[in-house]
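Here you go, one structure.
Missing here is one protein chain; the remaining ones are kept as they sit in the complex.
Here the chain labels run A and B in written order, and each chain numbers its own residues starting at 1.
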Amino acid sequence: MNELFDPLLLGFSVALTPGNLFWCLLGALLGTLIGVLPGIGPVATIAMLLPITFQLEPVGALIMLAGIYYGAQYGGSTTAILVNMPGESSSVVTCLDGFAMARRGRAGAALAVAALASFFAGTVATLIVALASPAMVKFAMLFGAAEYFSLMAFGLVAAIVLAHGSVAKAIAMTVLGLLLGLCGTDVNSGTQRFTFGIPELSDGIGFVPLAMGLFAIAEIAVQLEKHFVRDAMAKMGTLWPTREEAKEAFPAALRGTAVGSVLGVLPGGGALLAAFAAYTLEKRLAKDPSRFGKGAVAGVAAPESANNAGAQTSFIPMLALGIPPNAVMALMIGAMAIHGIVPGPQVMTREPDLFWGLVASMWIGNLMLVVINLPLVGIWVRLLRVPYRLLYPAILVFCCIGVYALNNSVFEVYLTLGFGVLGYLFVKLGCEPAPLLLGFILGPMMEENLRRAMRLSRGDPAIFVERPISAVLLAMAVVLLIAVLAPSLRRLREKAFAE
Amino acid sequence: MEMSRRHVLAATAAAALLPAAAFAQNFPNRPIRFVVPFPPGGSLDVSARAVADRMTVLLGQPVVVENRPGAGGNVGADLVAKSAPDGYTMVMGALSTHAVNPHLYARMPFDPLKDLAPITQIGDVPNILIVGPSVKAANVQELARDIRANPKAFNYGSGGNGSGGHLAGALFADRIGVPIEHIPYQGGAPQLNALLSGETQFTFDNLANAFPQIEAGRVRALAVTTPQRSPQVPNVPTMTEAGIPGFDISTWFGIFVPAGVPGDVTTRLADAAVAALKDPATVERLARLAVVPVGNTPAEFGRFVAAEHAKYREIVRLSGARID
Partner (left out) sequence: MFERLTRAETLAGLLFAAFGAAAVWLAADYPYGTPTRMGAGFVPTGLGWGLVALGAAIAVAGLIARDADALPQSDTRPLLFLLLGVAAFALLLERGGLVAAIAACVAVARLAERPYRWREVVLLASGLASAGALIFVLGLGLPIPLVPR
């Protein structure tokens, strides 16, 4: 047992020094702030703070940077729930049911559930980082191009489950998302696709302009059309989750944590994919899936726990292998390197203070965040009483600045504008944007891995069924597809007979 | 931090009236933008921040790093190429923007040799040939022999089409006379992952990226692609020593300003940058990122860039990479 507790004790002795507690709190607060603000995310913030960390002790510096990263996951859900504006890309899924709950006057409960589910997930995932890093890395290493492709295929089928309207439209939205995702320079050949000669598009369409246009701008336009929505909002029930809500949220958070912890370790997808997957799982498991999208508590608890768990476990490839799974981790590695710490498996043995101190601080930071966020719930909810004619220009302005600040690019602001129009059209035509977003994220990864797998196998498609993990994932995708399509096919047949 | 507008106007008006020498004395009187045309993270970006941090102290005005990624660095470099030549906008140019892209891209939005003027080379990151755990070869010759015996069993990964790793791999395949399948990844991290999991067999990675894995014994380093051995991995031979001569590929980067910046402003910037590269703390930070600091004069840097530009024409052609 000492093997477990001694290092953890060491970790807490490092993380609980006043200096490191301060950095942890500062990181968590800063993270919450940038999480609430749309667009500007942890990457930009950590990049700007990097020179400051040169002067700090490496442990304190990393604790603060880590705090910014997971703090942003907490903050991101706030605006998603309150105004349907995903503050952080991983909180897009939270918009679906979180905002619906807010409309029903349950904004307080949604915020509380989000914070508590995140805390629970953060605690579990921190333990996983501490105990199971080597095993998780071995698992991630089993994933090659074929496995990724099959995982993405499974994810795409899951995208169809996200929608609660017509299955055909959901599939079409997914395909459209895949196509939008292909915009930019093709990794394999370097061909510029769908860029119309615009250099800003050469690295593809940004996720933030797309999500801001489809969600925030379209939503404001629709809200302004029907003034009555606001009155419904004014009726506010109790701030805290009811017993029934808590009962529904807990198992969802449990499953969300599991999904998030596993997917967080895989490079590329991370927190965002985890949130989508957890939501889909809940909807499949629910007794009454039609409640999803209309304010189901499980639809908030699952993605929120998944994205926070994923954020924590994405530290594993960085800490255990020294390979960053995303841009934030790349910056953290830069911060370590500057201090002469070589990231990788040696960190645990050579710098136990740093490794265990960071792990312990992650749990402390999560605790701080829940303590900070719960009292804020009341304040945030009061924000909804601000007349909409004052609130919406504020949302719009913060959207614009956030989108611009991503790449310091005005072009992205125009792009947001364009997607706003498209999003409005989609609302009017009864097409839901969530499957499109998932397709958009998966599209480029899926194509890349398909082409890579075919190159590696020298053109033999059997590679997808010969490799066991890939075969299982594909089989699951097929089963899920049949399960999704069966009811609508049956309906179609009944209709045909009735004619 | 922000100067009042009247202040700036007054300073600009004064500068217009006074001769150029006096202008340089006033320079800089407002913050300087330092565009990094790549995403944050990675040794180039972190080096830029380390140098900017020091230059801020030396120049007495903030040097603000701004990431403008896209099109292999062309988006950010083009932005600076088209900015006012007043010394208040600089760009971290690199091997890609100045030597590779001009031959890789069918359409370049700017001419790196004419539209941008060199200030100083910040540093050099050696590339290193590493093999994954599944490869038995103990040195470059054995690797070449195994590839010739069974070319289908070998793939090399790179950080993308036309990246330094791709060009080095193509050059290697050409030198040993066997075509080898190139598998491009999105950046340095995923290609390293693929090497570790055995999806690819070897790769030419930059030393900063590869060093942790070499140190942990997860991958084996066979040769560095610079003319001299690297102090970080002194036991690893150069490609020439390993029997493949004329193999000099390293990822270099340095500061450029728009063409037409007055000479004394250029001197002021170059002096500050070179002084930053002599600052012991900065040197140590760069060394930890596997960056070999350079800090030459604008003229020396200009000659170097022109030579690299010429050299990569042939290498890019060999690789067959092209971006339309």
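In this text, a residue touches a chain if its C-beta (ideal position, glycine included) is under 8 Å from a C-beta of that chain, and two chains touch if they have at least 3 such contacts.
Worth saying up front: this structure is predicted, and the values here are computed from it rather than measured.
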Which residue of A:135, A:198, A:224 or A:285 touches the chain not shown here: A:224
Sole residue of A:54, A:279, A:355 or A:404 that reaches the chain not shown, by the stated touch rule: A:404
Per the touch definition above, residue among A:14, A:413 or A:437 touching the missing chain: A:413
Contacting the left-out chain in the complete assembly, out of A:186, A:203, A:245 or A:304: A:186
Positions on chain B contacted by the hidden chain, ascending: 1-2, 5, 33, 64, 66
Interface with the undisplayed chain - residues on chain A: 33-34, 37, 40, 44-45, 48, 166, 168-169, 171-172, 175-176, 178-179, 182, 186, 188-189, 191, 193-194, 217, 220-221, 224-225, 388-390, 392-394, 396-398, 400-401, 404-405, 408, 410, 413-414, 416-417, 420-421, 424-425, 428-431, 447, 450-451, 454-455, 458-459, 461
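What we mean here is this: only the chains that are shown with their structure count from here on.
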Whole-Å gap separating chain A and chain B, where each centre is the average of the chain's CA atoms: 32
Interfacial residue positions of chain A with respect to chain B in the complex: 43-44, 46-48, 50-51, 54, 141-145, 185, 187-192, 199-200, 202-203, 267-268, 317, 321-325, 327, 330-331, 333-335, 337-340, 342-346, 407-409, 448, 452, 455-456, 458
Residue ranges of chain B touching chain A (in the complex, touch as defined): 39-43, 45-46, 49-50, 52-53, 65-71, 74-75, 78, 104, 109, 152, 155, 160-162, 181, 183-186, 189-190, 192-194, 196-197, 199, 208, 211-213, 215-216, 218, 285, 288-289, 321-324
